[in-house]
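What follows is one structure encoded as structure tokens, with my remarks underneath.
All protein chains but one are shown at their positions in the complex.
Presenting subunit A:
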Amino acid sequence: MSNAPLQLQNICKNYGALRVTDDVSLNIEAGELHAIIGPNGAGKTTLIHQISGHAQSDSGRIIFDGQDVSRLPMAERARMGLVRSFQITSILPRFSALENVAIAVQARSGSSFSFFGNASKEPALNDAAIALLSRFGLAARAGVPAGQMSHGEKRQLEIAIALAAKPKLLLLDEPLAGTSHDESQRLINTLQELRKELPIVLIEHDMDAVFALADRVSVLVYGRIIASGSPQSIRDNAEVRAAYLGEEAA
């Protein structure tokens, strides 16, 4: 028995006749940053949906932290520490940046079935939220409605939200997508720090970032993992080059 914090065992997912996840088995080890790469439509986002519980698998098992979470809803998995970000930015647009983070802190501190007392004035929640925003250079933007932030800021905010939810493992779906050079550099630096704190599953198209960050890389094509290994071994893998990297490198 492996004691890897996240274990995918033969998981499958069909959308109609389309097999989007095809018998994927993968262990995410403690302390590793595991990148999943693959062409568009390979099923990477669907895989994150299945792991996070946003979509249920048709078959197979997902073990997190020693528990079978295969049938648990997303909220319950999140409370266990299995926390994700979204490829398409998902924030609370009319909430300030601060409240976006503070409400995630709230999720993991005390009951939310509390009907009195102004939540937006709880110092413990706000202090933790400000600390996280600072980490992403967003402290000065705390009062801005999240919907009015720039795309790059929203991407950073989303990771701050995920961290506020006290993850034990982080699932990041293309966090760098659409960010400027400076912003993605900043995010890569943050990820370099984060990887020391918790295991991360990273889906990313930016190959430089992937090879700079990942301990291991898995390649997903048509819902199957065709190769898994160190960044170097993936770079050297002929099948991967043919299926994916070749076209990228060109």
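The rule is simple: a residue touches a chain if its C-beta (ideal position, glycine included) is under 8 Å from a C-beta of that chain, and two chains touch if they have at least 3 such contacts; residues count from 1.
Heads up, the rule we're going with is that contacts and distances are computed from a predicted model.
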item	value
Per UniProt record, name of the chain withheld from view ["Tryptophan synthase beta chain", "FeS assembly ATPase SufC", "ABC transporter permease" or "Acyl-CoA dehydrogenase/oxidase C-terminal domain-containing protein"]	"ABC transporter permease"
Touch criterion as defined above, residue of A:Ser90, A:Gln185 or A:Ser230 at the omitted chain	A:Ser90
Selected residue (touches chain absent from view) among A:Ala107, A:Ala177 or A:Ile226	A:Ala107
Residues of subunit A (touch criterion as defined above) contacting the omitted chain	52, 54, 73-76, 78-79, 83-84, 86, 90-96, 98-99, 102-104, 106-108, 110-122, 126, 130, 139-145, 148, 161-162, 164-165
